[in-house]
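Quick one: this structure, given as structure tokens, is what I'll be asking you about.
Of the protein chains in this complex, all but one are displayed in their positions.
Which chain is which? They are A, B and C, in the order written, and residues in each are numbered from 1.
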Amino acid sequence: MSEPLVFELGRSGRLAGAQVPEAGAAVDLPPEMLRDSRPQLPEVSELDAVRHYTRLSQRNFSIDTQFYPLGSCTMKYNPRGCNTYAMLPGFLQRHPLAPEDVSQGFLACMYELQRMLCRVTGMTAFSLTPMAGAQGELSGVAMIRAYHLDRGDTERTEILVPDAAHGTNPATAVKCGFAVRELPTAADGDLDIDALRRLAGPRTAGIMLTNPSTLGLFERRIQEVRDIIHGAGGLLYYDGANLNAILGKVLPGDMGFDVIHINLHKTFSTPHGGGGPGSGAVGVGERLEPFLPTPFVGIGADGYRWVDAADHPKSIGRLSAFMGNAGVLLRAYIYMRMLGRRGMERVADYAVLNANYVMARLAAAGFDLAYPERRACHEFVVTLKRQAREHGLTAINLAKALLDRGFHAPTTYFPLLVPECLLIEPTETESKETLDRFVDAMADILAEAQVDPERCKQAPVTMPVRRLDEVRAARKPDLRYRP
Amino acid sequence: MSEPLVFELGRSGRLAGAQVPEAGAAVDLPPEMLRDSRPQLPEVSELDAVRHYTRLSQRNFSIDTQFYPLGSCTMKYNPRGCNTYAMLPGFLQRHPLAPEDVSQGFLACMYELQRMLCRVTGMTAFSLTPMAGAQGELSGVAMIRAYHLDRGDTERTEILVPDAAHGTNPATAVKCGFAVRELPTAADGDLDIDALRRLAGPRTAGIMLTNPSTLGLFERRIQEVRDIIHGAGGLLYYDGANLNAILGKVLPGDMGFDVIHINLHKTFSTPHGGGGPGSGAVGVGERLEPFLPTPFVGIGADGYRWVDAADHPKSIGRLSAFMGNAGVLLRAYIYMRMLGRRGMERVADYAVLNANYVMARLAAAGFDLAYPERRACHEFVVTLKRQAREHGLTAINLAKALLDRGFHAPTTYFPLLVPECLLIEPTETESKETLDRFVDAMADILAEAQVDPERCKQAPVTMPVRRLDEVRAARKPDLRYRP
Amino acid sequence: MPFIPHTGADTDAMLKTIGVAGIDELFEEIPGDLRLESLEGIPDAMTESEVGRLMRRRAARDEMALNFLGAGAYEHHIPAAVWELTTRGEFYSAYTPYQAEASQGTLQVIYEYQTMMASLTGLDVSNASHYDGASALAEAVLMAVRCNRRSTSRRVLVPRALHPHYRAVLETITSTQGVDLVDLPYDPAGGHTDTGALDDHAGEDVTAVVIPQPNVFGVLEPVDTMTDWAADNGALAVGVVNPMALGLLKPPGEWGREGAAIACGEGQPLGVPLSSGGPYFGFLTCRQALVRQLPGRLVGRTVDVDGKPGFTLTLQAREQHIRRSRATSNICTNQGLMVTAATIYMSLVGPVGLRRVAALCHARTAALAAGTQSIGGVSVAFASPHFHEVVLRLPVSGNEVLERLRAQGILGGADLGRWYPELGDAVLVCATETRTGQDIHRYVEALGSAIGGIGDGP
Partner (left out) sequence: MPFIPHTGADTDAMLKTIGVAGIDELFEEIPGDLRLESLEGIPDAMTESEVGRLMRRRAARDEMALNFLGAGAYEHHIPAAVWELTTRGEFYSAYTPYQAEASQGTLQVIYEYQTMMASLTGLDVSNASHYDGASALAEAVLMAVRCNRRSTSRRVLVPRALHPHYRAVLETITSTQGVDLVDLPYDPAGGHTDTGALDDHAGEDVTAVVIPQPNVFGVLEPVDTMTDWAADNGALAVGVVNPMALGLLKPPGEWGREGAAIACGEGQPLGVPLSSGGPYFGFLTCRQALVRQLPGRLVGRTVDVDGKPGFTLTLQAREQHIRRSRATSNICTNQGLMVTAATIYMSLVGPVGLRRVAALCHARTAALAAGTQSIGGVSVAFASPHFHEVVLRLPVSGNEVLERLRAQGILGGADLGRWYPELGDAVLVCATETRTGQDIHRYVEALGSAIGGIGDGP
């Protein structure tokens, strides 16, 4: 059954009475400043609103209901305790401008979070203010820029980015005023070091890498990369979206990175919320400390305190009206305290175990690995090039067929360099049984496509809608209801 | 897709680690007192538990997702605010034995709730301790018993109960040591007054009535009934499950009732929770005050205080370990404060409007009313006797066909005296649009049965399971999983 | 109009369809002299915002910093997932699962619950819950009376060391059924039921024996001896147990040679907050042979017309809505949502967790008891082993000490003198797994100074 729009449920004059104050407050404003058009907000009863949004929620897949082997996204279990405790009234009611003397409880959490993030990355300072990975990148690359400019080095106008990189990397570099030079990937999945040597030079402001890469492969020659970039006078930026694979195994700081952002909504399990909020906390080594975005938390004589622009004059500045996504940060903090030291070490252990297990089983089931000679890190790439050709089993067809079997699809068509690819990341919080059922479903789809190639093109058939006309959506954009 | 049992998801040795303290606490108890069998509890991860119970929840109908025209049950909207505020930490953490000096916040709510319940019923005192309607009945009938015995009147061994009554009424009377005499219903739906005159007498301890009756009809000769019973020396018990129909319109106390219970989970909108908890708060007129169950809240010099057995020596005693379903009572209290005086008066207005509207539309759509000459109160009875005979559209077939159309079924086969009946109660919180869609679905089922009588026997087909084998369930009871 | 969706236009259209001029006409069957003008004495409506403010103020007013009070209701850690899931609309606002096909979620939860509770108590079957522990005991005793066909006396032996509120509820509910409750004294040194007193009833027609484990003093009863005595004397043994304790202790089904016939108790420790005493839930389990006398709802697994497994309420012929005056009980609405919470709780802690939590509670109370021994005049009142609750005898009145602790934000325990005049100088104290070493230290300090303060007098 389809669910009407909330506007269609409404009737003029209907009111959720308990939510609406009585009429009658005087408005002494000049009439020309007032609105006369009535905004198109729904007029529904409280029951209708509750029922509508409850029913809509049921039209979603989610971690709480399905397995999400979604590469690059680290869809792990979001502990409900993190939600409950981050939503304690004292935290929810705290005003962002509440002075430090009445904020020590909250500041203590943020300070400790900064310290823990330093420990797991090998950086010396962290700022929690970026509100998503892309904003973390922006602040990181802006710091690289500020660093060079501060030294009077004005010629560094390029940022190197591998072709496998996430789209936010090149987009960010440009948003920071740099030109992007793309680095090819070698046949073995590592960076093409020769190309790197060719491209690195006096115009190189820095390189943006994630290690393991978005191919799920650990960049084995990372020390060489470091030497080349540092040798050329550039800095290394670490996209921490894939930190899950190496938590407690190797520190980005030890690999030579100068700056890092971490997607707390990935490795530190804050929920994705149907597309955010996240947090892209950013960490730096000593060289970049002066440029860290404000505010962050320091310690003073009277306890924890905010470090603001005034105390940190070379900072690249503010990224948000207040201090970033505090509620997300609290969730990450709680999660880290529940994991503890040993728990964090285990994250990579089991994330990598799960990925390699699924990889081995899928290979045995007849799927082609993009890099069969390599170990998977927390994720790996399968290519359906052969199956697409032979049975019409493209990545998208397989993705939709999985939905019908109760699994979210892996990431498809990313990284762009592998044709008909699936990027599969099981995460450490899924059990062997779930992984086995997933592999069985994959094998089942493959078998079905071999027998009846048309079938998978029809999928999904069990969802609230079947395949949507995206061309029409883009050609004649309907972005808003008009009655 | 079916959902496995939680036990089937488990594996020996698996643990939801964040919920389990470390091993190692010393147990210095004699070994023969310790358990050596391991209880059959699931061994699952936290994710698996969360996913399993989230998925199970989605296999339910509920007010938050569907319309429930369920007669006698008053399935109205349960405001989320009642839940949120009743679950404030201060309320959840309050120990039931916390002394009065540290309980004034809670006691104030309970005292005011008692007073409001007196006001809406015309009673002089209330006790909130009964934990459901049936326990309210038990305490009420026990008070009637105690009253007669207290006066030395030991011959009153019978309770009169109409044939239309809810099953808890006769069951309760027996549990209080009485014999039940059943009263027939007259053709017009009112009580058979002649039969009442015949049955009432010196053995009559009292009568249990609900008005409106479970037929959804207001007992018009209620004053005559009162005179007959009181004249015979008996007392009148009011089953307040149907209070929604008369809230603010007429007081049970004015009708002559001596004792009443109210299902707060009906009229005062505390949630049904898939089968409880409820609350059956019990109220009395002056004659029965001495017998009221304890504890209840009074006022003393130092503020609110518990009135316990010691202060109330003729009380029938305690009904629960502490004070009843406090959390349910808080929800009812919050709801009543949000309704306020005018809001309460409107409950009956719109509950009765909705019921008469649906009744009129269903009659026009070809359904037979059990009492076409009467006004509906908050509910009414439809009989499918004709349709069952002509098209096989029995009450159960219609009920299941409604499920497929996204509506919960009405109450079926109750009251017992009307063949193939549906007891339909829309409540005041449903909108005209919802009622119209319901009537349309009913009409659609009827039309379909006329064309294709087999079809409705197949229903439901869209639920997680189709019709269940209840005979097998009762013959070979499988009440517990055994691996 | 809070919670009423009708616009003026809706109302008009509906009245027209019905064929009346106004809503008032719909009430015309109510005799005129009974019709109310308007409700009196009900305050005006508050918005949710206003009522929220009121409730926050009242809730905050009663908050206590530290709780060492148990006596039938225990503060355990409740995993956040328990109530985040339990209050999902689909559980919270669902009706009783009479329409099985539209209620498979709740039904499966109850089936899982029945499995867990039966196993936890070591018996065969569990019902879908009763109101609370005390009322479940009353039902269990009535059930025993129905089941024990060999006995006609309706005489039930009840330890004095049973929680006095349970005893009171038993009295209220069974007295109208002619049940005769006979006290069994407790051993003043050990705190357990005096088994010698049992022997005074040997040879009598005894219908049932109630066996609390632990008893109200936290003391462990000689359950094997008592259960065997019952078997030897033709009585049914009815266990009243703390389910958390069963993570550690021998379950009723394994007491003595044959096990208890029926077990019941308060489910609150399994994921239900203290919340002023309710809603909690009573559990009730029994041997297979007694299932048709078991009151309350039961969920069974069966198959649908396609052979697919599913769940449904079953054996309803025992219940009031079918059997009416001859039903096993009058219970209808029970405590479904609490059962949902408990099922999720038990799933999250599992067998290992339950055992560890129980052991930790026990260890914490032991540490507290040990700590208080350094205070002059404080001693553990009873010598027998106890579980996670202990009676401390004080050199001064328990009531006064508790009042002084309260002034420091500590709920210091239960004043036993209220229930047992002979124990006016004793308090019942409980430290669950949620009380840290620091809390216990604070308690001991506060207790010492409270006693000192009273000693010094006014």
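The criterion applied here is as follows: a contact is a pair of C-beta atoms (placed from the backbone, for glycine too) under 8 Å apart; a residue touches a chain by one contact, two chains touch by 3 or more.
Here the structure is a predicted model, which means the values were calculated and not measured.
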{"item": "Neighbouring shown chains of the undisplayed chain, as defined at the top", "value": "A, B, C"}
{"item": "Hidden partner chain, touching residue among A:P184, A:G201, A:G327 or A:G392", "value": "A:G327"}
{"item": "Touching the absent chain when the full complex is considered, from A:P184, A:G201 or A:G276", "value": "A:G276"}
{"item": "Absent-chain contact - pick from A:R203, A:R220 or A:R437", "value": "A:R220"}
{"item": "Where the unshown chain meets chain C, residue by residue", "value": "47-49, 52-53, 77, 79-80, 84, 87-88, 433-434, 436"}
{"item": "Residues in chain B touching the chain absent from view", "value": "11-21, 44-48, 50, 54, 79-81, 83-85, 89"}
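In this text, only the chains that are shown with their structure count from here on.
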{"item": "Top chain pair, ranked by number of contacting C-beta pairs", "value": "B-C"}
{"item": "Distance from the mean Cα position of chain C to that of chain B, given in whole angstrom", "value": "21"}
{"item": "Chain centre separation in whole Å, for chain C relative to chain A (CA means)", "value": "46"}
{"item": "Residues within chain C bordering two or more other chains", "value": "1-6, 10, 45, 47-48, 56, 79, 81, 85, 89-90"}
{"item": "Two or more partner chains touched - positions in chain A", "value": "11, 14, 17-18, 45-48, 50, 54, 79-81, 89"}
